[in-house]
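Here the complex is missing a single protein chain, while all its other protein chains stay put.
Order as written gives the chain letters A, B and C; numbering starts at 1 within each chain.
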Amino acid sequence: MLLNYIGAFLLIVFGLYIILVKKNLIKIVVGMSLLDTGINLLLVSVGFRPGGTAPLFMNDLKPGSFFVDPVPQALTLTSIVIGACVTALALSLVIKVKEHYGTIDADKVRRLNG
Amino acid sequence: MFNRLIEKSRAKSPWIYHVNSGSCNGCDIELVALLGPRYDCERLGIKLAGSPRHADIVVVTGPITSQSKDRVLRVLSQVPEPKVVVSLGSCPMSCNVFKGSYSVEGPLDKWTHVDVSVGGCAPKPEAIIDGLIKAIEILKEKRGLNNV
Amino acid sequence: MDILVYIFNILIFPGFLFCFFFGLLLSGIDRKLVARMQRRIGPPVFQPFYDFFKLIGKGHIIPRGAAKKTFMLAPIIGLLGVVIISMFIPIFGYVFIPRTADMIVILYLLTVPAVALILGGSSSGSPYSGVGISREMVTMLSYELPLVIILLAVGSKVGHSLGEIGNVTFSLSKVAEYQSKNGMLICSLSMIPAAIAFLLCIPAEVGTVPFDVAEAETEICEGPLVEYSGKYLALYKLMSAIKMFIMGSLFVALFFGGTGFGTGIKFLPLNTLLMMILVIITISISVSFLRAIVARIKVEHTLKFFWTVPTALAFVSLILTYVTTL
Partner (left out) sequence: MNGYSSILPLMAIMLPFLAAFIIALTGNKALGLKRVLAVIFTFIPLLAVILLFKPIIENGHIVSYWLGNWVPEKTWAIGIGLEIDAFGLFCGLIITLTCFLSSIFSIRYMEKDNGLEKYYTMFMLLTASMIGFVFTGDLFNMYVMLEIMTFAAIGLTAFRNHKYKSIEAGFKYIVIGSLGSSLILLGTVLIYAQAHTLNIAQISAILHGNYNAVTIFALALMLTGYAVKAFLVPCHTWPADAHMSAPSSISMLLSGVMSKTGIFGIIRILYMIYRSKCVAAPSMEFLMIFWGTITMLIGASMAIIQTDFKRLLAFSSVSQIGYVIVGFGVGLSAKTSVAVTGTMGGLYHMLNHAMFKSLAFLCAGAVLYRTGTTDTTKLGGLAKKMPYTTVLFMISLASIAGMPPFNGFVSKWLIYQSTFEAGYWPVTIIALLVSVMTLAYFIKLAQSVFFGKIHKEHENIKEIPWSMRVPMIVLAAVCIFAGTFWNVISDKLIEPAAYAIYNIQGYIDVMFNKGYAQNMFNHEIPIPKMTRAMAGYWSPINWLLLFVVLIIGFIVIASLLSKGNKKESIIDLSDTKYDTFTGGEKEYFSHMAGNDLFWGLKHQFRGYFKTLKNAHSGIVNDYVLWVAACAAVVTIYLFAVL
């Protein structure tokens, strides 16, 4: 379990690092995606209970067995969908940026300043 | 009653606007001297206004040069009624020593109606005050609101 | 009956007519005083009345480039603004409209004439008035800071002893009440810097010589007023005259509050007379005296001056107040 949390933490930190440092707009989008993934991993890990089974009601449910928390899984699903939307929208905006500016360097895409 | 009040006030508070149409500054200095402690024309209610829109009396100094002719006439037209035009010094009266110059467009009354002319090069402050009082008399004549 | 008194208040006594007469008289006295200080004879005391009526009777021109409605409405709004303030300032504890006398209301209402001037100038479409409104706005920003701190200093001085919430009161009538019990605020040491700062703010608020860069008639042809003529100009002149009276009476209300002959309407004529005398003294010190001896300063210097000297004075006052109440 600790590994999950460390992984989530590392993903978030790497994502943030990429957004902060990389000047390529596509890399920034990748960083955002990474950040989302880290949070999703954290979200799933929160609901995990050691020894729990998948939250499905089936006939061969053994007595004494218990589920992992189903709510975070539902949340993760939503969050993944939202993350995909963010990535898609951001990438399409990057294409448009390239059309208008001829570059995807963040240092040059700064006509709106001051 | 208001009309009488206004007429009375009009004589008591003539604000002057000073236009320099190519003067040698002699008359201008004399005009400024009027505002000083010695001649103090503020006791007559005279005040130097900053904009022609505020003025009752327009004082023109200098011969009308061709550069300044249009501008003087425009400023004169921008003064609201009732107004009195005073020409100060010999230049606007007769062009003085500048007469015949290629750049002088003749005396002021060639271009517009002049109410009072104060002669002299430059006129003494006493003369200017006398001229302004005459101008105030004319201002009084333009009586009533109907002239507005 | 109440409503009649109310209308009387608005139109005649502390309101329109009184402001009209006393404001113009005050500015006449100011002009006479300045002339005497400069060893001139000076205009008659009633000169502003002549000026006013002359302007009323004079023709007016609305320039082609002006936004006509705003151009015509702005002076009226400004005039109404100052007349309304006059009712919020108590005369030695007597307030004409109860429960409305608050310093912040007055602070805001004091911006109304300035805004009216700015809007009027702005709508006249002249480049001179453009420069003028820019300067007027900067002047306004500069005097607003010390003014706020002064009011806060007075408020906390009074609030501390009255035990208000947060130890501050912004109610002018409470300031008057405090002064009638504990003597004038000007007599307490901690309030003297604030009073000096307020005296320095008055010329800027009124727009007279050291800080009249917005209406400098020799450089920018009276700035926002350049296109005004006739009766609209008269309203502006009246407005600034009344504003002078308002600032003077605000000073008296803040720092000379408790000196009246008793309280209440019984002594109102006498109180008003005393108030008028005090206002004349205030204005002659802060406006006329300064006007006669100082030249006009630039707009950025105005800002610098107000954000250093009067602000520091007001802060000294505020800190002294806190120190003395600890």
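The rule is simple: a contact is a pair of C-beta atoms (placed from the backbone, for glycine too) under 8 Å apart; a residue touches a chain by one contact, two chains touch by 3 or more.
Note that the structure is a prediction, hence the values are computed from the model and not measured.
Counting contacts over the entire complex, the absent chain touches A, B, C. The missing chain, though absent from the display, is touched by one residue of C:112, C:175, C:233 or C:279; that residue is C:112. Taking the complete complex into account, B:71 is the one of B:4, B:71, B:99 or B:124 that touches the chain left out. In the full complex, the hidden chain is touched by subunit B at residues 2-3, 19, 51-53, 68, 70-75, 77-78, 145-146, 148. Of the residues in subunit C, those that touch the hidden partner chain are 6-7, 10-11, 15-16, 56, 61-65, 67-70, 76, 79-80, 83-84, 87, 97, 99-102, 104-105, 107-109, 111-112, 115, 118-119, 122-128, 130-131, 133-135, 137-138, 140-141, 144-145, 148-149, 152, 155-156, 164-168, 170-171, 221, 226-227, 231, 298-300, 302-304. Mapped onto subunit A, contacts with the missing chain fall at residues 12, 16, 19-23, 25, 28, 32, 35-36, 39, 42-43, 46, 69, 71-72, 75, 78-79, 82, 85-86, 89-90, 93-94, 96-97, 99-101, 106-107, 109-114.
FYI, only the chains that are shown with their structure count from here on.
Listed by label, the chains touching subunit A and subunit C alike form an empty list. Using the average of C-alpha coordinates as each chain's centre, A ends up farthest from subunit C.
Located most centrally within the structure is C, per distance between chain CA means and the overall CA mean. Inter-chain centre distance (subunit A to subunit C, centres taken as mean C-alpha positions): 62 Å.
One simple way to say how far apart two chains are is to compare their mean CA positions; for subunit A and subunit B this gives 82 Å. Contacts with at least two other chains are made by no residue of subunit B.
Subunit B meets subunit C in the complex at residues 2-3, 5-10, 12-13, 15, 36-37, 40, 42-45, 47-51, 53-54, 56, 78, 80-82, 145, 148.
Those residues of subunit C whose C-beta lies close enough to touch subunit B in the complex are 31, 35, 38-44, 47, 49-54, 56-61, 128, 216-218, 220-222, 225-230, 233.
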